[in-house]
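Take a look at this one; I'll ask things after.
All protein chains but one are shown at their positions in the complex.
So, chain A:
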Amino acid sequence: MNIAVCVKQIPDPAAPGRLDPNTFNLVREGKLVMDDSDSYGVEMALQLVDRAGGGEVTLISMAPNGETSGLRTALAMGAAKAVLVSDPALGGSDALSTAKVLAAAILRNPFDMVITATESTDGYTGTVPVQIAEILGLPAVSFAKKVTLDGNKAMIERQSESGYDEVACELPAVVSVTAGVVEPRYPSFKGIMAAKSKPIETLSLSDLGLSADQVGAAGAREAIVSLRKAEARQAGQIIEDDGEAFAKIIEYLEQLKVV
């Protein structure tokens, strides 16, 4: 069982985000970290490979600036190796270009399954995983909350509007997993040390046979034209509970005619 896991490296989500006022691209200064949402996919993949009794987990990432620190975190969790696509021309890539790049990178190694998160923390289009599947001509099960293997099929519980569906899926396939699907492990000290010497293959666009006009801002064919502050909601009254706050809430409910 070989699994490719897409791992996005993003600016620290705790730091306030900012768009460049000229290009409207997300400012990506400083160190990037592994998107927390992807830690679930890494863990899921490690467990599936473990249960299958063989194979390995390969990380796939695209980042404009050669960043590897987020990949090192996932390697420390136990992934075997990583493929990083890095090229200045990738700045401003939209979801479709991203999917084209990731799909080409995934094809470098044999795989039975591709795992992604349902959506990235900074981009959250939620379309990249299924775009990858369509490019590769594969089935996809998005929003998986439980994944098990049954011969050459994956049995997946997929979230639905009202509950969940049980889906039987032929392999190879693309699966996007929700947070909470598994509890991601913390990298051990041994894992962190081992990660330092694990291979990260860094590729440029031309290594993948893609040209610069297919990706990045040039290939996006969509543009941000303006940016404005949303109407701020005014904060209202704040009270400290002195044991009687419940009465204030009831008063407010009466005012709204909720009670």
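As a convention for this text, a contact is a pair of C-beta atoms (placed from the backbone, for glycine too) under 8 Å apart; a residue touches a chain by one contact, two chains touch by 3 or more; residues count from 1.
To be clear about the criterion, contacts and distances are computed from a predicted model.
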| item | value |
| --- | --- |
| Chain excluded from display, named as in UniProt, from "Cysteine ABC transporter", "Recombination protein RecR", "Electron transfer flavoprotein alpha subunit apoprotein" or "Allophanate hydrolase subunit 1" | "Electron transfer flavoprotein alpha subunit apoprotein" |
| Residues of chain A in contact with the chain not shown | 16-17, 19, 24, 94-96, 99, 118-119, 124-131, 133-135, 137-143, 145, 156, 158-170, 173, 178-180, 220-230, 232-233, 235-241, 243, 245-250, 252-253, 256, 258-259 |
